[in-house]
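The structure appears below as structure tokens.
Every protein chain of the complex appears in place save one, which is left out.
Letters are used for the chains, namely A and B, taken in the order the chains are written, and counting of residues starts over at 1 for each.
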């Protein structure tokens, strides 16, 4: 849920929407967590967490209400995880902090996927990975451009970071595309081939991700410095609180995810949505809610660097960190190992999303129409997935 | 046939090739239509119209001669429609005129396609849509670059408009690509899915087209103003004449199209051309003849903005306006509704054409080799379609 930002600065510093208004935070000596909850309307949704657990105990078969409650419960938990990660990162300095952001930044998505992995729901795991990449690359980026563009005539942003993230995404897309393309002729590629290749590609993607961090945080960090490295507006939590929140909320997210995952399938068909739509669109929007508020807030403050960094950085993190980790972890948990062989439709969407992001960030300028165009690409995907007949994926 | 130009200025003002030389037009009080015909050699082809109707009455089975005559008859009618639309647009001011150009700009293509639609010839309709997009994007753009480049060492043009049109084309290509890609696994996608999706995508493309007009004519029109908004060299027709021509010639185009459509299949096989070649290449070259003279004339006057605007603007108009309108209209005329499910080969060609246009217009500069490269891509398509064995499409 927390996001990767390559210069290692705590992103949500600039996003008062998700962490309460700073003037309140500075005034009194109240417990920072309670203060946060009091002043951030997003966190009022926390009430959905106990309601969900109670409902699950009372009516474990009521899939649709449980699914909806789980959606509402994940959003504030994600926001809390996000702030906790950032608070730790802020205290540990640029390099370690950047690394922390880069690894724990999508902790919510990781926990949800791990839960689905343990349940052997590989289709849901893969759909949620691909969906998070596509949603961050298109919806988060497009809506940022649109919101910013409605307020400012044109906006400019640092292309260097957009290029790095788009390059990493391009690498990940190739890693997912090539194995399918090269075995296309063979209708049933040897299972061993797919498994070996998936492990090899996962290691390669992790190395690529690591090199990207080395490049942007260490050897060429001056090229990435432009965006919002100025004074932070928000006071981070003390380390003790941050660690406690990190641990406690992770457990809560895991518990909520379990209900979410087991109710998703039935709820989808009850709500008239295809499985694919739930996996790609709903899970991704839920899991990314906290980052979206940050990205949109950046766009409205004419700091598009921030928005582009959050959207593409988070997509790259899921593609090059979360997905490979899941593959490697699947050898230890889960009924059988998971591979990187995605549904061809998902690969096409990821490829087109990456291409779109490359094209629109290439000029370093944007206006409202740029955002509208990107959002319409997302809408095409969402519409197709929504109408997709069952078993087409 | 008339083309979309985003600043709303009547394009053919600058293209004396298609509308006679202005010095003659200004001198006397003759009927402007007759004057036009007298001074524009292209319009001498109008003689083919009565000959075609006579021949069709006398020898309705002589498909090949009828087909050739119809080709020659459509070209001058298209030029007249073009001038009439522009004359109306010139009188109604920028906003309404821009909208008129944007909707009636490809009236000839629209009428031909509607005739084929009514005859239930969906393959021809789709081939002519895809062919017009590919021909405008590659042949018209490439030949403009080549002709301009043979006269001038290097040429520059405003990239903003090229980017907008390429972006719209990219959106349309994704709309045609995604449904096929996502149902690929399913050999027979539910017909209902394809039909619902086609309607949804058509509405989305029309909205996208409308937003593009809003952006380029209204909110950010200053970015698009560079190209030829200066004094017009040509006197538009009076409104009465313009409307009369618009109505009368549209009827003639419809009648000619009917003969064209019913003779095309037989003529193609008599002439040794594949159906695909006729649909993609011949129809598109015939339908676009008037615009091409404008685009080439612009290139020879070192006004590449104009040529690029005509070529890509017209392609975008067909993809985002003509095609969706045909889908929606097919619910009212035509034996069964038409969908947006194109032959995969057509989608690949549109995607590659869009990609090529993006790449070559990206730098805002061109030389003769740029044009040669684009034309060679078109030649690859044409050669493949020409040699394509029957039933491969």
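Here is the rule we use: contacts are C-beta pairs under 8 Å (C-beta built on N, C-alpha and C of every residue); 3 or more make two chains touch, one makes a residue touch a chain.
Keep in mind that what you see is a predicted model, and the values were worked out from it rather than measured.
**Q** If I consider the whole complex, including the chain that's not displayed, which of A:60, A:200 or A:335 touches that chain?
**A** Of these options, the touching residue for the absent chain is A:200.
**Q** Which candidate, A:171, A:242 or A:326, sits in contact with the chain we can't see?
**A** Looking across A:171, A:242 or A:326, the contact with the absent chain belongs to A:171.
**Q** Which parts of chain A face the unshown chain closely enough to count as touching?
**A** That gives, for chain A, the contact residues 163-164, 167-168, 170-171, 174-175, 177-179, 181-186, 189-190, 193, 196-197, 200-201, 204, 207-208, 211-212, 215, 219-220, 358.
**Q** In the complete complex, which positions of chain B touch the hidden chain?
**A** 153-154, 343-345, 348-349, 352, 356, 359-360, 363, 367-369, 372-373, 376-377, 379-381, 383-385, 387-389, 391-393
FYI, only the chains that are shown with their structure count from here on.
**Q** How many Å are there between the centre of chain A and the centre of chain B, using C-alpha atoms for each centre?
**A** 42
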